[in-house]
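The structure appears right after this line, and notes come after that.
Every protein chain of the complex appears in place save one, which is left out.
Let's turn to subunit A:
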């Protein structure tokens, strides 16, 4: 039991150790990992070392466990053997002692009944019978015999009394004979001795030794002598028994004539000796019988030795096969202190394989190997993950590089495509100026439109690329938001008329006339949104409204829509805007927060697609691309642009009802800023259109308030006072003479057609009232629909104003109607570029600065073609001296890359000089007359560059340039840039 608990306890300790080891390792791994995170190689070596150490440690541990457990098993086996052996020895001893005691009892009996009585109560027959009957008491003795002490002097008398002579024993032992042939009569008569010990009684089994003198046998003599001296039972050395030829010992007890004190001397004992009682012990059968009684007889081998002479132990029992395994020696005490006996025990079988130990250690080994494998795999995995990570990083880098490369590639390619496309477009434009018939005109126009579409597409892609590469920057120039919206409207007027969709714009009065921001980008956003709406709207209207953010917050729900069709609640489109929630805190006096909504009654956007319309190249569904074309990039660009303008964009849409896109943008108020000069010019421009109508009064007949509001807004822009009436009868009444005179009447086409009679009445009234010439104008959506109803000859055909309404359009129509006469040539609503360019540039004095004579010559040639007076300089320094006020130049084109002094530097210096002179004039230090009475010198300087991408606006404006044109010159771009500076002047000239 104890061993078991010990083993368990040991096992527990082992597991504790194991656990410690593992957790220790874990800590180490972590520690080392964090330490070597940078160097993979070191970590790999380290982990390999740890792995090897781990395996070696556990192999040793497993061996130790094996050794420990097997030694435990051996120990246990040894103990089992010892206990078994001792048990056997004890039993043997006990049984022997029982027999011995009995024999001793017999000796007492003989001394009483044979020697104590006269005549003896015992004769051979009695003895034999008695012994035979009591042999079960002495299971170990094969026979008992009694020899009497006979001195030589008594021999003759004794022999006579017994009737036989005393025989000697020696040669019997020397020539052992077979049982059957043995005959005591053959024995020799004993020679003359001092005393004799002839056997007188014997058990039947040993009856043949009667009359034999036991003293004559060597062993027996010694035994007998020792027995009578000691008074105790004495054993002989084992010898072959006479008859059975088996190993046996003889136990001899001396029988004394009288009782002796326990401490009698040997001499006294010899003197008192009467005879000797001997029992023959058959050791072999004795042990065999004993072993048979025990259950595990087969398990062990037992040997019994007489070890009185230690160097020559005499085997008494057992086989002699030498086996040097485990064995146990147990001492036997048979009551004879002279004789020493030992019992040797061995296991019959060899010790079984220590399976428990083997399995345990192998198990431990396997577990540790598995743990090692896990560790190894983990390390490998970590290494692999790390490799993967590095690879991913590498791939990420490459992907990013590829992205940048893609953007750059797009920019480059777009740029490269743009250049030849401009050639194509330019040539087409020139072709249109030549003498062509109708069909050819149509072909060319189509080609040109396609080309323009392509260029705009490329521009979009380029914009996307620029936005992605973060190169897009916004300008900050003054612009007229209303004019821009008019432009956008005129761009789509053709399409809206074709589709009979009403297109309208309304700008709140609270929006300042001039704002500072990026007009081009603003226009782009609105164009995108309106273009989108036009694409998807087949009936109804598209309505662009511009308000201040502060305004719409309080705005109530409009009661009716522009075309009367249901629309999406536009407030939902800006529901998510942040600026509405924190608008109070952010708005400063200078910041103008405007919100633009584009509302349409188109097919709407499915709910599930609404979230991704602002992703690039994402349309509602692929089929859209097939039916409506487009790249799907426009909204994404718009979103980016809106973000650049610190605004937000959102939409609300219901399928089959329509969509409303809204965006906010932050501009600065143009009137209170540095842009005074330019904004003044812009105002002049719009004023010049409207001045002639200033103070006139108009009547607008329109039953629909929303639409009336838009029309009123546009008419009012021309300085005309507007009165709105919902129907014609009211209109007629309001024309009565008591009211202020009315110059013109605007009638919605819808009303006109619905109620022709009333219209005619109105017209007649107007005709009758001849005090002022009152002009009637129809506001119409499409060109084709007007003609009906004008058949009656007495009704004068009213002038038709085509929608969408916009200031310039309206002014031109009015001019025609009132006979003011058109000043500007509108051809299909477009301005003829090269003609305008000639107008703009004619007579201008322009300085071209380029170090390259060829470029200089080409640029000069191009400008000269448009009638400009060109001077040139080939160095930055010359340009500075030429442009130091006072100078006659109206503009300067400056090459950027020049040796000695580049365009940027030259411009910077020119601006410095101008600034100091302006300061001087304003301060009154310098006489303004010396500078041609110009109070503010600022010559427009345009950069010329071959590389549009590289020469960013920012760089140009930073050093005071007003813009840039790409080399080689291209009419449209030149016009665009030049018109920014010359338009006012040309108007004035005319």
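What we mean here is this: contacts are C-beta pairs under 8 Å (C-beta built on N, C-alpha and C of every residue); 3 or more make two chains touch, one makes a residue touch a chain; residues count from 1.
We take it that contacts and distances are computed from a predicted model.
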item	value
Chain left out of the displayed complex - its UniProt protein name, from "RalBP1-associated Eps domain-containing protein 1 isoform X1", "Prolactin receptor", "CCT-beta" or "Histidine-containing phosphotransfer protein"	"Histidine-containing phosphotransfer protein"
From A:267, A:310 or A:854, residue that would touch the chain that is not displayed	A:854
Option from A:90, A:289, A:864 or A:908 whose C-beta touches the chain left out	A:864
Residue among A:262, A:470, A:899 or A:923 touching the omitted chain	A:899
Touch residues of subunit A, complete complex, unshown partner	419-420, 423, 426-427, 430, 850-855, 857-858, 861-862, 864-865, 897, 899, 946, 967-969
